[in-house]
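Yeah, one chain of the complex is gone here, protein chain that is, but the others are all in their spots.
This part shows subunit A:
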Amino acid sequence: MTIFVDIAALDDIPRQGARVVKTGQGCVAVFRTADDRVFALEDRCPHKGGPLSEGIVHGDRVTCPLHNWVFDMNSGEAQGADTGMVRTYPIRVEHGRVLISAALVARSNAA
């Protein structure tokens, strides 16, 4: 079972935009679609590391800002002719708050 932690209000993320969350596993891009769904993806394009959080969001897809690879935010899979995959993380919205998988909260420096 996934445990979720509250990270922000939904309104802190612009519609068809994204914000970055720093986590123990690196930067995660948190996207909000035009119809208020949210997605959490690793903020690194598998092509040349572009920050997906700065891409243009269309429907439930995002286009990498560097060289226009397109990713399906549901699966993290590259679309069209490109092949590659971005990690996705559990995320959801409850009462206007964004909750993300607690697995992203890093434990204090490993003993």
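Convention: a contact is a pair of C-beta atoms (placed from the backbone, for glycine too) under 8 Å apart; a residue touches a chain by one contact, two chains touch by 3 or more; residues count from 1.
Criterion: contacts and distances are computed from a predicted model.
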| item | value |
| --- | --- |
| Options "3'-5' exonuclease", "Nitrite reductase large subunit NirB", "phosphoenolpyruvate--glycerone phosphotransferase" or "Transposase-like protein": UniProt name of the undisplayed chain | "Nitrite reductase large subunit NirB" |
| Where the missing chain touches subunit A, by residue | 5, 7-8, 12-17, 19-24, 27, 30, 33-36, 48-51, 54-61, 63, 65-66, 68, 70, 72, 79-80, 100, 104-109 |
